[in-house]
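A protein chain is absent from this complex, but the other protein chains hold their places.
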Amino acid sequence: MTEPKNRGMFGVVGLFESADALMAAIPKVREAGLGKVEAYTPYPVHGLDKALGQRRSPLGGMVMVMGVLGALTAFLFQWWISGIDYPIVTGGKAPTSWQAFVPIMFEVTVLFATFTAGLGMLFFLNKLPFFGHPVLHAQAIADITRDRFGLAIEAEGDGFDVEAAVRALEAAGARPIEVIPQPSFSGPMTARYLERSLLGIAIACAVSGYAMYWAVKLFPVLPPTSHMLVQPRLDPQKPSAFFKDGHGMQLPVPGTVARGYLPLGLASQEEAATLVNPLAVSEKVLEEGRQAYMNHCVVCHGPLANGVPTLTSAYGAKPANLQAKQFRDYPDGKIYWTIVMGKNAMPSYAADLSEEDRWAVIHYLRALQRAQNAKPGDLDGVKLEAGSGPGSEGKAP
Amino acid sequence: MMDAYVTTEELRHLLSALLVVVIFICLVALFAFLIIPGTRNANAPIAGPAVNPPQGQTGWLDVTEYPPEEGYTVPPVDPKTVMTPTPVLLARGKVLFEQNCVACHGPEGHGDGPAAKGLNPPPRNFSQPTGWVNGYQIEGIWKTLQEGVKGSAMVEYDYLSTRDRMALVHYVQSLGDFSHGPEDPAKLAALAKLFASAGQVVPPKIPVSMAMAKLEEEYVAPRPLASLAEAPPLVRWSVLSPARAARTLAGIPHWRTDERALAKEVVRGAPANGFAPAVATYSPGQWKEFRDQLEGICIP
Amino acid sequence: MKAEAVRLPEELQAPALTAGLVTSGSLDDQVLKFPAKKPPLAWYVGFAITSSIMTLGLALIGYTIATGIGVWGNTNPVFWAFDIINFVFWVGIGHAGTLISAILFLFRKRWRNAIARFAEAMTIFAVMCAGIFPLIHVGRPWVAFWLFPYPNQRAVWPNFRSPLLWDVFAVSTYFSVSLLFWYLGLLPDIASMRDRATGKIRKAVYSVLCLGWRGANSHWNHFEKAYLLLAGLATGLVLSVHSVVSFDFAVSLVPGWHMTIFPPYFVTGAIFAGFAMVLMVLIVVRETMDMKNLITAYHLDVMSRVILAMSCLMGYAYLMEGFTAWYSMNPFLHSIFKNYFMGAYWWAGWLTLACNVFIPQLFWFKKCRQSYVWMIVIALAVTTGMWFERFVIIVVSLHHDFLPASWHLYKPTLVDYGILLGSFGLFFTMVLLFARVLPVIATTEMKGILPGAQPHVVKSEE
Partner (left out) sequence: MTGSKTSTGQALWGAAALGLVGVGATYPVAGPARFWANWLLWFLFLLTIGLGSLFIVALEHLVGSRWSVPLRRIPERLSTLLLLAVPMAFVSLGALPVLYPGTRPEAAHDPVLAGKAFWLSAPFVSTRTILCLALWLVGVAVLTGGSLRQDRTRDPGFNVKARRFAPAFLAIFAVTLTLVAFDWISALEPKWYSDIFGVYLFAGTFLAALAATAVSVVFLKGKGRLEGVGPSHLYNLGAYLFAFTVFWSYIAFAQYLLMWYGDMPEEVFWYKERLAGSWLGVALLLGVVHFLIPFFALIPRDAKGDTRRLFRVAVLMLAAHVLDLYWLIFPVLGPPRLSWPELSFALFFISGGLLWVRAAMERGEDMPAGDPFLREGLEFRL
C-alpha cells in the first residue's frame, strides 16, 4: 500500500445505486484529479477497469510462466528419478519412456498454474489477507458487499483535499458520502505479533508432537510401523503349537515330487550299481561338482572326503570316510543311489541336488579320491618340496 | 511484449517465491540425503585409503591345494609289540575309538551311540558276547575292521594303519567284561606273519586340482553317435542327447547282443542318460528294432 | 435487419434465470440468512441419520484397518472390487461440480451461476469420499505417504510408469484445485456474510475466512482473470483426472479394460453420474430451503437435458465398445462381452445398460423434465446405473481372467456394503453441514447476472 503522508485521512467514498450510475460518475470524478480513484462493488462490473484506467491483469502471463515451469519440473523430476536415480524396468518399458511421464506432467502443470492463478491473485496481486484496510472499517462496506457501488477517491501523497473530494463525489451523484480516516490501530503485522505467533506455532508443534508420541506409546492400537514384522506367521525352525510334532517346519507330504526332480525308480542300492554317469568328465562338470560338493557335502564328509569327524564332537555323528577302499571301488550308480535315497544317518539329498549336480558331485568325488590315492605315475615330472608332508618322516628308504 | 503479461516486479516476486520453495525443497532434500546418516547409498562400500590389491587369485585357504606327496610304505610291524594289549596300545585304541566308533557304538561300546538309532542292523554291543558276525576274538575283530560287515553300516577301516587297528582291537576287547576265550594260535600266527612280512602302502597324494586335471585328461569320450537328423524315427524320438546316449551305451556291456540289458539300463536312467522317458513304454519287439537302429547310428 | 417485432415461439424465448423480483439485496437476504438461523427439526433428523450412517461406515473402516482387508469380499481373481468401484464412482460424482463451475463458465452458460456453488461443494465432498477408498484399499493406510515421491531413508522412489501413481497425482491435484476454486468463489460471499454478521465470533471467523476481501475493482480485475484461468485449467484437469482413473484399467491387458475409448468414456460417465446427483440434491435444496425463485424449473430442465445428452454419449460409448469388441475378432474380447450380458452377472450388465442408456431417454419428454418424481427416479437410476457400470467393468471383467482355473465369483461382505453406505453418509453429512454454514448459492455470481447488473454502455470494439 502507498504510505500517505497525510496519515489522518485515507480517502472519501461515495455510494451509488446502480452500476450504470457508477459508470457514469467515474469519468467525472477522474477528471477532477484529486487522488487515486477506486471503485468498490459487490460483484465484478464489466468495463470498470477500462473506465478506471486500470491495467489488464498480468495473471495470465504469470500462470503461463508457472505452468511451463511446472511441466518442466515434473518432466525433469520424473526423468531423473525413473531414468537416472532409480532406474527400474517395468512392463518392458525403458526407464526414460517419456510417454508415461505425460499424465503427471499435465497434473503438475495444472497444479502450478492453478496455484499461481489462485494464490498469486490473492497474495501477490491483491495483497490479501489484509484485515486492516481502512475501507473495511468504514460504514460503507456493509452496503458495498451487499448491493451498492462505492467510488472512492484515495489520498495520494500530501495535500489531499477532503472537501474537494466530497464535492466531486456529490456532483457525480453519490449518496451517502463517507470520509474514511486511517484506522487508529496498527496493523497486525507488527514484530510483536509475529513473535507471538511464531512462539505459538512452536509451542503447538512441541505439544502436538509430544502428544502424538505418547498417544502412540500408550494406545498401541495402531503402532505405526508394525507392518510385516508383527503378523501371524510361522518362522522355520521355530516351535509351533499348530502341528502335532511341535515343529514349525514340516516335511513335505509323502510322495511329494519337487518341480524338476524325478523319483528314482530303483529298489535297492545294488540295483543302481550299473547306472552310468551320463556326464562327460570336463573342467566345467568337475567345477560344477566341486560347487555342489562344497555346498552340500563338505560339512560332513570334509573337504577331502575323508570324513574327518568334525561332527562327532558336536553331534556325535561319524560321516563315512569316502577315501576308504570300499568307496573308491563303489560304482557311480551306488553313490548316486546314496545321494538320492540317503544312507544310514545321511538323509536324502534329492531335493537339494539336481540330477545334473548329483552326477557332477560323483565326478568330483572321484577327483578327491584320486588326489588322496594317486597313481604312482601321477607324480612324474612334479617337483616335490623336500621334507614336506606328513608322511615324509616315515618314508621307506 | 512480456511486460503486457508480467511486469518485471511481478516476475521477481514470482521467482523469489519459487526460490523460497526450491530452497525449502533443497533443505529437506539435504536433510534427507546427507544429514540423516546412511540415508543414501546404504549399500555403497565405505570409502577408505586406496589399497593396491595383489593381482591374481591368491590368499585363499584351500585345503584341497596341498603340495603333492610321494607315496611310501609304512614299515612292517613287530608282531610281538601288538599281539597283546599294553597300556600304550589301549590308550591309543581309546582315542581312535572315540574318533571313529562312538558315533554308532556309544561311549561305552553298548551300541547306543547317537547315530545308532537309524541303523539296521543295529551296531554291535561290545559288552555282550552275542551276535558278533566275525567273532569276538582278535582275528575276528581284525577281519571286521579290515573288510567291514556286508549289509550293515559297518564299513572297512583299512585306512587306519596296522598298529592303529590292533590298538582298536584290543580296546574293543577290553570293553567286553566277559571271557574272550583262548585265541586260535594258528590264526594269530597268520596275523603275526602278515604284520611282519608286509608294510602298509600309503599311496602318493596330489592336489585335487591336479587330480581333476588328470581325470579330465584320462577321460576317454565314447565314440559319438552319428547325426540324428538322418536316423530312423525311433531313434530320433528316443534319443534326447546323443552325447549322453553314447556314454550310456558305452557303460552297458553287451547291449548289442542283449536287448533286455539294454532296455533295463536305458529305462532306469532316463532321461538323464540321454534317452527320452518314453522308452519305458517300448515293447520287446520295439526294443529289438531300437537296438538295431542304434547300432546303425553307432560309429564303429 | 430492422428491429422488427418477431414473435418468438415459446420454445425459443430466452428463459428467465430467476423467478419473480430478485435484487442483489433480496438475494443476500434470502441466501445468506441460513447460516445465522437455527436449522429446522428436519435438518436435525436428517443430520442424525446421515451422521449415524457415516459413523457406521467409519467404524467399519476402522474395523477393516485393524483387521486387514480380508474382511472384504475381494479375493483371487477379483482383487479390485467395492473399494475401487466406489473410488471411481465418487470421483465421477465430483466431476459434475467441476463441469458446472468450470466448463459451463467457459461456455458462458449463465444458468450455471445458480447451481455452481452447490455443485462445487459436492465435488469437494465427493472427492473426499473417493479419497478414502484407495487409502483403505492399500491395506496399510498409515504408510500411504509412501506413495509420494520424497527423498527417503529407504532410498527408493515410486514407479512413475504406474497409473496408480498417476492417480495419486491426479486425485490430489484435483482435490486441491477444486478446493481452491471453491474457496475463491466463496471469498466475496463470505465477505458479504462478514458484513451481515452480528455476533462477534461469527464476524471474526468470517473476517479471517474472507481474507479481508473488500470488493475493490482492482481486486475484481485480478479475481475475474484468476477465475477464468482456473476455469480453463480445471476443465483440462477434469478431463485428465477421470482419464487417469480410466488408465488404471486401460493400460492393463485385461480384456474389457484395455480399451482406447476409456478416457473420454470415463469422463462422460463421470459427468453423467455427477449431474444426476446434483439434480437430486438441488431438488431437495430447492424445496427445503425455499429457493424456487433462484433454482427455477428452467435449471432443472437444462440439467435434465444435459443428463439426456450424456446418456446418449454413454450409449455411443457402449455401442463402440460392443462394436469394436466384435470387430477386433479377439476371442478374449468376445468372451468378456458375452460374459457381461450372459454371464453370472448378467443382471449387472443389463441393469447398467437400462439405467444409463434406456431410462434417461425419458427426458426426451418435457413432462419428465418437469416432474420431480420422474427426475428423481431417472437420477436415481443413473446413479445406480453408473455404480453398476463400474461394477461390470471391474468385477465382471476380473472374475473371468485369462486363467480359467482361477475363475471365481465375487461376493461382497457386509463390511463392503457398510463402507459403501458409510461413504454416502459422509457425503450427505457434509452436504447438510455445508447447507447450514456457507451460502448454498453463489450470491456474488448471481448478482452479476441479474437484470440490469451490468452497465448498459455500448462498448465500441476497437
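Going in written order, the chains are labelled A, B and C, and every chain counts its residues from 1.
Going forward, a residue touches a chain if its C-beta (ideal position, glycine included) is under 8 Å from a C-beta of that chain, and two chains touch if they have at least 3 such contacts.
If you're wondering where the values come from, they're calculated on a predicted model, not measured in any experiment.
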item	value
Chains in view touching the one left out	A, C
Identified contact with the non-displayed chain, of C:I136, C:M259, C:L279 or C:C368	C:M259
Option touching the unshown chain, where C:S192, C:S243 or C:T296 are the choices	C:S243
Contact partner of the left-out chain, one of A:G91, A:G159 or A:P347	A:G91
Missing-chain contacts mapped onto subunit A	60, 64, 91-93, 99-100, 102
Where the missing chain touches subunit C, by residue	1, 3-4, 6-9, 11-12, 106, 235-236, 239, 243, 247, 250-253, 258-264, 312, 316-317, 320-321, 323-324, 326-330, 459, 461-462
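One rule holds in what follows: only the chains that are shown with their structure count from here on.
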item	value
Chain closest to the middle, measuring from C-alpha centroids that were averaged per chain	A
Gap in Å, rounded to a whole number, between the CA centres of subunit B and subunit A	47
Length of the line joining the C-alpha centres of subunit A and subunit C, rounded to whole Å	31
Length of the line joining the C-alpha centres of subunit B and subunit C, rounded to whole Å	72
Subunit A contact footprint on subunit C (complex, rising order)	23-25, 28, 65-66, 140, 142-143, 149, 156-157, 159-163, 165-166, 169-170, 173, 176-177, 180-181, 183-184, 188, 191-192, 194-196, 207-208, 211-226, 229-230, 233-234, 236-237, 240, 243-244, 247, 444-445, 447-448, 452-457, 459
Residue numbers on subunit A that touch subunit C, as the complex places them	18-20, 22-23, 38-49, 52, 54, 56-57, 59-60, 63, 77-78, 81-82, 85-86, 88, 90-91, 93, 97, 100-101, 103-104, 106-108, 110-111, 113-115, 117-122, 125-126, 128-133, 135-136, 141-142, 144-147, 150, 221-222, 224-225, 227
Footprint of subunit B on subunit A - complex, ascending	56, 58, 60-62, 64-66, 69, 116, 120, 124-125, 262, 265-266, 271-272, 274-283, 286, 290, 303-304, 306, 309, 312, 315-318, 320-321, 323-327, 343-345, 355-356, 359, 363-364, 366-368, 370-376, 378-379, 382, 384-385, 388-392, 394-396
